[in-house]
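One structure follows; several queries about it will come next.
As you look at this complex, bear in mind that one protein chain is not there, while each of the others sits in place.
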């Protein structure tokens, strides 16, 4: 399971049935759960004094695609899946089922909940706080310095179920609230309210997310996306979402809230 | 020609005079044409069930620069040239003389004609359709999901001779028509008409491309670019372009079309 060209420290703790591909390096301070695959040309547990001696912890049944780099001092739940060439610095803490796309750059000192999905080439600045079931699309940058360069760090917050479309910059300290959608190529300088769409540079309120219809001729709202998009989520989670929306034919924007 | 540290599957089909550099991996389901150079630290034929068993095919006289990854199930004509760290997923089909710049991320399930040139860090979303003689500049993203996340996929179309300048996002289903130019840092939400310039966020019609003059004091139109830019194209192609423009001293915007 360990390719003969791989270099794995005898101090690294690998679970049962872990695979390590050719030309990969696993440093000392690493703990990897059972049934995890580490592809070729990876570097796990890159040493740094900034990790305060904490290990890199990767949960079970994970897939680390080729050319990825993880520093020591970060921790991930089970079923982490990465694209290729991911770079993850120290003191990143994420829940289960995180996906990081190819070329992702996680700067460390940040938190993520469960089922966060980062598409290709996403840059997560230090001190970002990301909830669960969040989607971030390609070439999005979460920043943290309000007047660069400086010593001030104001992380971005992205709440549960929010989505940030391609090539947006989110300025320091901004909160993208629960279920919000940021349109592509936006610069977000102010908080985006729950279940609303913001877009532009600087981004402004466009409409409630429920106003966006699916482009499949059905006339159904595209948001909240969990009302119709279920690929890759476990049955029990999808069942809870279906139950949430079956009680209301038009979704959470229906009923008395329609008049707000 | 195969570096002793390279790992090349005996099932891979390498043509005559193929070079494979140090620390590169060539998987089983790969066919490479004659006289092709694969530099160091590459991974060719990355296995995926999504390829339906099809091989990775790379034409002859190609150059795959270091740290590039190609999945099985994609096919390229002769004289493919990549920069470094290119990632190409399955079911990409391209003609001859494709250039993919450093850090390019081709998501697969897309088509490209001949002589397509992608500069550094271009992201081609699934279901993109790219013609021939197209130029795409750094940090451009072609998207495909009109209301992310969803199961709907509307690919972008880029027609022959079109150019998309640096750091543009093209929204799902948009058509950049023949000879069009998209200005830098634009967000393209609507089709861009033939031989016109669009720019802004959202991008709007600016002028006909023929109104843009070369910044070399000549007063000559910079577009169609094939009237003056010939580097890297074969003699017979350039000859056809010269013939096209020699019949009209001012290019395709002259004569009766000037009054349109």
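Each chain carries a letter (A and B) given by its place in the written order, and its residues are counted from 1.
One rule holds in what follows: a contact is a pair of C-beta atoms (placed from the backbone, for glycine too) under 8 Å apart; a residue touches a chain by one contact, two chains touch by 3 or more.
None of these values were measured; they are calculated from a predicted model.
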Contacting the left-out chain in the complete assembly, out of A:3, A:91, A:109 or A:123: A:123
In the complete assembly, which of B:76, B:137 or B:241 touches the absent chain? B:137
Missing-chain contact among A:2, A:25, A:206 or A:237 belongs to A:25
For the chain left out of this view, which of A:167, A:180 or A:198 touches it? A:167
Which parts of chain A face the unshown chain closely enough to count as touching? 5, 7, 23, 25, 41, 43, 46, 67, 69, 85, 87, 103, 105, 107, 121, 123, 139, 141, 143, 146-152, 154, 167, 169, 171, 186-187, 201
Name, in rising order, the residues on chain B that touch the hidden chain in the full complex. 5, 22-23, 40-41, 66-67, 83-85, 102-103, 117, 120-121, 135, 137-139, 163, 165-167, 184-185, 200-201, 212, 214-216, 222-223, 225, 228-229, 231
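FYI, only the chains that are shown with their structure count from here on.
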Calculate how many whole Å lie between the centre of chain A and the centre of chain B, each centre taken as the average of the chain's C-alpha atoms. 29
